[in-house]
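Note that one protein chain is taken out, while the other chains of the complex remain in position.
Lettered A and B in written order, each chain numbered from 1.
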Amino acid sequence: MSDNNKKWYSLNLNSRQKQPKTSSSCGCGKTEGGCNSSQPVEELSAEDFLEAAVNASIGEEVKKDGFDQVFDVKMSRRNAFKQLTASLLIGAGAVSSCTSVISSDESKEKSQIDWEEQFKGNYKLMEDDEKKGTVERLVRSYQLRTGKTISLSSKNAEKDVLFGYAFNISKCQGYMDCVSACVEENNQDRDSQMQYIRIHEMKDGKGFNFNEADDNYYHEVPAEGHFYMGTQCFHCDNPPCVEVCPVQATWREEDGLVVVDYDWCVGCRYCMAACPYDGRRFNWSKPEVPEEEVNKDQHYLGNRMRKKGVVEKCTFCVQRSRSGKDPACVEACPTGARVFGNLLDPDSTIRWVLENKKVFRLKEDLGTEPKFWYYMD
Amino acid sequence: MNKSNRIIQVLGVLFLIILVSSCKHKEDEYHSITDKIRAKSKNYHGVTISSEKYFDDIKMMEITEGEHTFLIPERKSQIKSFKCTECHTKPLHKLQTEGVQKAHWDIALKHADLNTMNCITCHNGENMDELKSLTGNQIDFNKSYKLCSQCHTKQFDDWKGGAHGKNIGGWAPPRAAMTCVNCHNPHKPHFETRWPARFNTQKIIDRK
């Protein structure tokens, strides 16, 4: 916390000249009051605010402030947007500045981060340094809110990688260790018991009859005369959910992962209607994870904290898979029913499965090209 | 009326242009995912990430079986009281008769039926530090999979290829796999029935 050279961008709405050099004093990690007492209370004079308002609305002509740093990117439409909304934002800024008159630097910084986060662009279209910028803001924001530090990655897709997954129906025994690991790894909402994976208990002799399958069993497993089949997001190569998104908040990455920018999603749930595999989940309320259970090893596109009203889904644990690990479900599976790997590597185990076992996929006739295969011993 | 006719014509043309231009252009895409995999893996150069750091603390050994070469965890250091000859100083039948404290009393063999298998199908009463193949050849404890593969040939094939068993570390090369005894207790290789680790929902109402 003791970083004196600020890594996050500053909005500097109220004080251009007299930025107090007390950032280290907040390193105490105490509550607001503790930090506040050690430094002068900053007040926002009328002139300062007026100046700031003018700066915000005509930003380009005056020298650059933090506002520009955030929005001054190659894409011209961002600039256009800035011009258009700056005046609107002054109103919001006035409110937040007024309330922060008596509050500490930290809460000012907090609202400033919130501000910048609210009006950032689509992650899919960001340059690497912009990605880094938003990641740093999010880390700092979490730090300010909880006093804890997370590691948030913005690692891009690796070249020559296309992720694929295979599921051995003969091996799955319905232990649900995968589900448990997934929930813990991906910081899913505990209240609504959100789960990406569903394990369907099927009756022997009835084939893959999902209609008669039970995905909510409550007994010891494996149950006599049953077999188990897991479903989750299949990371289609031709994903219908991506096609329908009106704002490109979801897309297929180069390594085949279908991901969501939670901050860009508008929550229309068209993708949920378009998904033939029940692969997507919606945050109907604000997702809650007890602080001590939060997995702090996060990726922007993966298990970072979501907000209310956005869609999320399995990402093959992008935070793990992009650094060479298997997804949590694969690692947790006690029976080895789950195989994960690089489809482009001719020597990978997933390729061996595809080439040597009798594999099939669900609803292949829909042309979605899922990268999730089932096979049997 | 002429005028409105012309307007209709213009609108029609405009509509057609919009329709045509909004068609999806997917000419350069592959016909199916298998085509894509085949085409793109032709000039596969390997990846920069490695999973090696994730099994740093595990002692590994490289094996080559058929056309597959990969790492498996070393076994001997993991067995509680290896070497066996530290206790098994004498041949087995002598230890049994002398009325010394019983060892391995907690092992109940539940692997095939007793007509097919007993202790000495795999263990060598004369040399406890090595395992024994069906034909009496020695098998190193580190390569116990060779013992299993005598009967479980299909599982062995699947394991070599990667369809059976589990990775260690992750998907990224080098490939490291658990060996048979990392998941299966050789004396009782079946998985037990148990309660699931988590339920689909804790809400009783939702349950049938």
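Note that a contact is a pair of C-beta atoms (placed from the backbone, for glycine too) under 8 Å apart; a residue touches a chain by one contact, two chains touch by 3 or more.
One rule holds for everything that comes next: contacts and distances are computed from a predicted model.
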**Item:** Among "Cation/acetate symporter", "SCP2 domain-containing protein", "Circularly permuted ATP-grasp type 2 domain-containing protein" or "Polysulfide reductase", the UniProt name of the subunit that does not appear here
**Value:** "Polysulfide reductase"
**Sole contact to the chain not displayed, among A:141, A:154, A:180 or A:283** = A:283
**Prompt:** Given the contact definition stated above, which residue among A:244, A:294 or A:359 touches the chain not shown here?
**Reply:** A:244
**Per the touch definition above, residue among A:138, A:197, A:221 or A:265 touching the missing chain** = A:265
**Fill in**
Which of A:176, A:310, A:339 or A:353 touches the missing chain? It is A:310
**Hidden partner chain, residues of chain B it touches** = 3-4, 7-8, 11, 15, 22, 24
**chain A residues that touch the omitted chain in the full complex** = 77, 80-81, 84-85, 118, 122, 124-125, 192, 194, 198, 200, 210-213, 215, 231, 240, 243-249, 263-270, 272-278, 280-286, 307-311, 366-368
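What we mean here is this: only the chains that are shown with their structure count from here on.
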**Complete:** chain A and chain B have mean C-alpha positions lying a whole-number Å distance apart equal to 30
**Request:** Going by the contact rule at the top, pick out the chain B residues touching chain A in the complex.
**Result:** 32-34, 36-37, 40-41, 44-51, 54, 154-155, 158, 161-167, 169-173, 175, 178, 183, 191, 193-203, 206-208
**Prompt:** So in the complex, which bits of chain A are touching chain B?
**Reply:** 158-164, 166, 168, 171, 173-177, 179-180, 183, 193, 195, 198-199, 214-218, 220-222, 237, 320-326, 330-331, 333-336, 339-354, 356-357, 369, 371, 375, 377
